[in-house]
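The other protein chains are all here in position, but one chain of the complex has been omitted.
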Amino acid sequence: MAERLRHMTLFNDLFSFTELQQILSDESRVQRMLDFEAALAKAAARAGAIPQGAAHKIAEHCRSTDFDLSTIAKQAARSGNPAIPLVKLLTVAVARQDQDAARFVHWGATSQDVIDTGGVLQLRDALDLIEKDLGHLIDTLGQLATEYRATPCVARTWMQQALPTTFGFIVAGWLDAILRHRERLAEIRPRLLALQFGGAAGTLAALAGHGSAIAKALSEELHLTLPVVPWHTHRDRTAEAATFLGLLAGTLGKMARDISMHSQTEVGELFEPAGEGRGTSSTLPHKRNPVTCAVVLAAATRVPGLVGTMLSAMPQEYERGLGGWHAEWETLPEILRVTGGAIHHLVEMLGGLRIDKERMLQNLETTQGLIFAEAVSMALADRMGKMPAHLLLESATKKTRESHRHLKDVLNEEPGIRGHLAPAEVDRLFDVRNYLGNAEEFVETIVTRAHKVSATP
Amino acid sequence: MAERLRHMTLFNDLFSFTELQQILSDESRVQRMLDFEAALAKAAARAGAIPQGAAHKIAEHCRSTDFDLSTIAKQAARSGNPAIPLVKLLTVAVARQDQDAARFVHWGATSQDVIDTGGVLQLRDALDLIEKDLGHLIDTLGQLATEYRATPCVARTWMQQALPTTFGFIVAGWLDAILRHRERLAEIRPRLLALQFGGAAGTLAALAGHGSAIAKALSEELHLTLPVVPWHTHRDRTAEAATFLGLLAGTLGKMARDISMHSQTEVGELFEPAGEGRGTSSTLPHKRNPVTCAVVLAAATRVPGLVGTMLSAMPQEYERGLGGWHAEWETLPEILRVTGGAIHHLVEMLGGLRIDKERMLQNLETTQGLIFAEAVSMALADRMGKMPAHLLLESATKKTRESHRHLKDVLNEEPGIRGHLAPAEVDRLFDVRNYLGNAEEFVETIVTRAHKVSATP
Amino acid sequence: MAERLRHMTLFNDLFSFTELQQILSDESRVQRMLDFEAALAKAAARAGAIPQGAAHKIAEHCRSTDFDLSTIAKQAARSGNPAIPLVKLLTVAVARQDQDAARFVHWGATSQDVIDTGGVLQLRDALDLIEKDLGHLIDTLGQLATEYRATPCVARTWMQQALPTTFGFIVAGWLDAILRHRERLAEIRPRLLALQFGGAAGTLAALAGHGSAIAKALSEELHLTLPVVPWHTHRDRTAEAATFLGLLAGTLGKMARDISMHSQTEVGELFEPAGEGRGTSSTLPHKRNPVTCAVVLAAATRVPGLVGTMLSAMPQEYERGLGGWHAEWETLPEILRVTGGAIHHLVEMLGGLRIDKERMLQNLETTQGLIFAEAVSMALADRMGKMPAHLLLESATKKTRESHRHLKDVLNEEPGIRGHLAPAEVDRLFDVRNYLGNAEEFVETIVTRAHKVSATP
Partner (left out) sequence: MAERLRHMTLFNDLFSFTELQQILSDESRVQRMLDFEAALAKAAARAGAIPQGAAHKIAEHCRSTDFDLSTIAKQAARSGNPAIPLVKLLTVAVARQDQDAARFVHWGATSQDVIDTGGVLQLRDALDLIEKDLGHLIDTLGQLATEYRATPCVARTWMQQALPTTFGFIVAGWLDAILRHRERLAEIRPRLLALQFGGAAGTLAALAGHGSAIAKALSEELHLTLPVVPWHTHRDRTAEAATFLGLLAGTLGKMARDISMHSQTEVGELFEPAGEGRGTSSTLPHKRNPVTCAVVLAAATRVPGLVGTMLSAMPQEYERGLGGWHAEWETLPEILRVTGGAIHHLVEMLGGLRIDKERMLQNLETTQGLIFAEAVSMALADRMGKMPAHLLLESATKKTRESHRHLKDVLNEEPGIRGHLAPAEVDRLFDVRNYLGNAEEFVETIVTRAHKVSATP
């Protein structure tokens, strides 16, 4: 019971979710360090450096539930890291059963080997979850893009109505970015998920010639990349995990920014799903707050600073850093926690996103036809040159605004336009379907690509 | 039992400490929100807006131990903040005892009023601890500066030996910066520690004329500054707490950087206190790692990014932000946790700092007298002009390096120097006590100032 | 001609402005370093350490226009800072006129004394400009707040319409924050604007007893605070300039965020001033882009990371840092440049801000009365209890939404409401003037305070 509470905090359900929190919990962290110790014992035995029997006995004791985390925490404050007390406690536990086997605990390893490799194993677990959610996100966005590929919607630039687009095309932009993130993750996985094993100075000197064999066996045991050399103070691997997540959080934040903008009372095109207690206000019964957007935007606001920390921590001294390495210990998990939380909540929310196609159409009428100004301008430019067309439109725009009439009507009265565009042609220019450009085509291309990628294992 | 575990994590003892963690725990956070609700009820009663009896009954139920944090956490994930479920649960609890009193729970307040004011109360508690440690730090540094005010030590610039100074003067520089931080804290306290109370739009409209009176009474109940207007989306107050702590963390990091540099095997002038298990290595029995320096440098590495987050979160939309506000909820406590932890551990470590005066003196001899080059140069400049003196020294320096002899001996053989400096004068220039400038005087001034400030309540 | 071009860049007019750029230009930087050298010579002469005549001659040569910046730049790349070549060139220039006087150039100072004090002088000039704009901003906001103090406007939370407020009250919130920034600036000025003068190790050892007298005279010459001890590697002063500007940029960003939200096509309540070429689009003749909001938001996006850099740079080694100090040289000017640019452009834009009171009123009608839900809810809560009132409103809200009717009409048909509220009372609740709470009162208080502060010199 107490165990489960340990990684519960007031904001975990809001900013993250249970499965991810369990991966990032202290219990998992300790277990993953113990997994390293167990695998090290097995690898050393495979390499003939320690007896098979000792390896078995060590591995048997590598269960986090047998260890008192609060003792480890207290001693870590004195020794400077949790690996030292953990290894001591593990040695004592093994010794209680078999004095001889205890000799071989942590064979040739240094604290950083345990902590870094344990961290890499946690990172792998967390990235697996995030990759799963990337897959769900791609599926959901693919469906939305397809369904709404021809649904007219206002395109807005500088937060001003600009010209028509389709909602499916907006979603296609999100999808395209998310596909790039999946590509990135695939590229960096083998680089990130690398064994750390070098002993106190990275030379594996304590292993008296067994070093390479044990390192190889250890990487196999843990299914991790065997690096060319240990990377104790070369932190580009862990920092790259952070930068990948930083890029992802940025895209998620962009999606949440968009959805929250489309959800404004005055825009009213999108709504987060309703549901018992979801987004209600403590004093305003009529409100429905875009809670998931807030959560995702909070992540996108928090992650950049945390990524900055991971990069700032990189110039670590000599063969083991002082402070820089320690700065990573809580920072990378925090980045994983909030970015993983953001994508998870976003996937769930998108599954129930309400889309108001009628309102999208209505909003295209807000500007009394001004949203079609470019369409008219381009058509006119073809006939009278770009600058004159631009100037004519500028003047018509002014009249439209001042007279509160529709741009089409203003244009039809404009003497300058006659001879260039017939009224029927003008009508055609104000039909939204005639000014969507490549929107649908773009949607189809990106959805096809998403399917192709999804089909690849 | 479970309660206490909730804010235990593997790194809390290392990066922070129990008393501070308790202040920043979920229990305290909820209790501080309940303190707001209790005080609001009392204030509303004082203003005649709600019955005294109801206020008493509400206040009685404002005990965090009566609430299930995990329920609040789960519902917060739906409503978007923990105040909504907390107020609901409080209302239910009061209603169970007195239906009528329950009507007056959270009277006229909005979620942000509860969350922000609760956060300010936590901030005050945490700043009290930090201020106490600032006081301890000032005392310890004052003693060190005084004791070592005349102890010769190498001054190093660009990580190269430059010229002599005293260790007390080095400490005086730390002390001077810390005194500025205490000055800053005194200035910002009244600005930071301000009530948040405005209702849903900041206008106190729901209070039908009682607004000002309740706000005033509420600020008195909580001993908080009554702000001129509510500050829901004006986050310079909370962000200023972060920037103050960022500046403090920077100075602590500078001190830890210095101590760790002086503690290098090759310098060997300072040592963190020894003690059972303190700074031991898992594989190197002879090592004593500067654990506290690592902890403090980790804080100085982490806090800048977190401060950046608080600043990035400031441009919040309209009358209640979306995402920006939420980004603060875990960030400011984290800044408090690691900065407060850093100063606390540093104070403790400085109390036991070992200082090797002999080694300091020996290190002044490392450069075969070159460290006195400026002293000689200045004396010569007085007699032969700055540029010629500089050039003469450059040449003597070269000879000293190449011949592995002492600069004094090289100089005494230099024909250019004769007629300018007699051998006895040269001897005098190589006595460290004659080239400490204002070091002692500076120490005395700063220590006197520290005493004066300490005497002020 | 070349001179003026040097600090012109493609984005300076957009993100900053001429007067500020001149202060931050290379010419000014070099001139401010020369101002230090001139003042040092005078101070040393006043203290009797060097001849008056020499001081005069040195001072005469301290004109940046006499120096070739590109030579200094090239040599700085070898020596590691621009002070070394500048002092050399100055010495040569003085020597050409008077060999003897040349001996006394840069008397007892170190490169960091020149660079830091020169930087402080630039900082003072830039802060003077910013303070002037703070004054203009306070005046403009005071006028806007007063003029629109009773102008009804929608208050929006979570980017959703929440309840009524006044536009003047929104402005009052901005003003309140800006007044705090002016208060901060007044507090930190004497701390920031401090002389740097310590010689190579901070001990003033090279000055042979004249140190204190010269330092005092020098601080008087330059009108700078005389610090208790030199602060070469204690960077909280310069970092505090950065954090102050970071807080200010955050508030400016909040104002720009608000204005841009109110300026959306669908909201249409505020408009940046029009004008030749202002905010026009390259392809959309009808658009008017909120250019100043973009500029200010860009500043608010950029400054947090730059502030993080200044804080990260604080833990500088020993008596002169390696890399940390150098990281400040371009970072603090950049913070000044974009924050000073942001406030300057914002002041100018606010002077021409167009406010559409009609549209503000219309927007209050968007939700078919739902914006008055809290008003009704509070009135009902008074009579039937908070929870029942909340539930009744929730149901009425749902009906309003589904039936596209006005909440008032729905409520008047609600059986539950009868006996609690008469139709006339319901009418009253839907009059916006009856639900503005303390908005006007708040505006008056803050404007009065602003006037009081403005009157103080």
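When the chains are written out, they are named A, B and C in that same order, and each has its own residue count from 1.
The definition used in the following text is that a residue touches a chain if its C-beta (ideal position, glycine included) is under 8 Å from a C-beta of that chain, and two chains touch if they have at least 3 such contacts.
Computed from a prediction, not measured in an experiment: that's the story for all the values here.
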Residue of B:Gly168, B:Gly198, B:Pro227 or B:Gly308 touching the missing chain in the full complex: B:Gly308
Contact partner of the left-out chain, one of C:His61, C:His106 or C:His234: C:His106
Residue of A:Arg29, A:Lys42, A:Arg235 or A:His344 touching the missing chain in the full complex: A:Arg235
Chain not shown: contacting residue from C:Ala47, C:Ile130, C:Met255 or C:Leu284: C:Leu284
Option touching the unshown chain, where A:Val303, A:Leu332, A:Leu350 or A:Ala396 are the choices: A:Val303
Touch residues of chain B, complete complex, unshown partner: 156-163, 260-261, 263-267, 279, 281, 283-290, 294, 304-305, 308, 312, 363, 366-367, 370-371, 373-374, 377, 390, 393-394, 397, 400
Interface with the undisplayed chain - residues on chain A: 80, 91, 95, 99-100, 102-105, 108, 155-159, 162-165, 169-170, 172-174, 176-177, 180-181, 183-184, 187, 191, 199-208, 211-212, 227-231, 233-237, 239-240, 243-244, 246-247, 249-251, 253-254, 256-258, 261, 297, 300-301, 303-305, 307-309, 311-312, 314-320, 322, 374-375, 378, 381, 385-387, 435-439, 441-442, 445-446, 449
Interface residues of chain C (partner: the chain not displayed): 1-2, 5-6, 8-15, 26, 29-30, 69-70, 72-84, 87, 106, 109-111, 199-200, 206, 253, 256, 260, 275-284, 289-291, 293-298, 300-302, 304-309, 312-313, 322-324, 326-327, 329-331
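Operating definition for what follows: only the chains that are shown with their structure count from here on.
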Interface residue overlap between copies chain A and chain B, same or different (over half shared): same
Centre-of-Cα separation between chain B and chain A, whole angstrom: 32
For chain B, residues that touch 2 or more chains besides their own: 80, 106, 199-200, 206, 253, 256, 297, 300-301, 304-305, 307-309, 312, 322
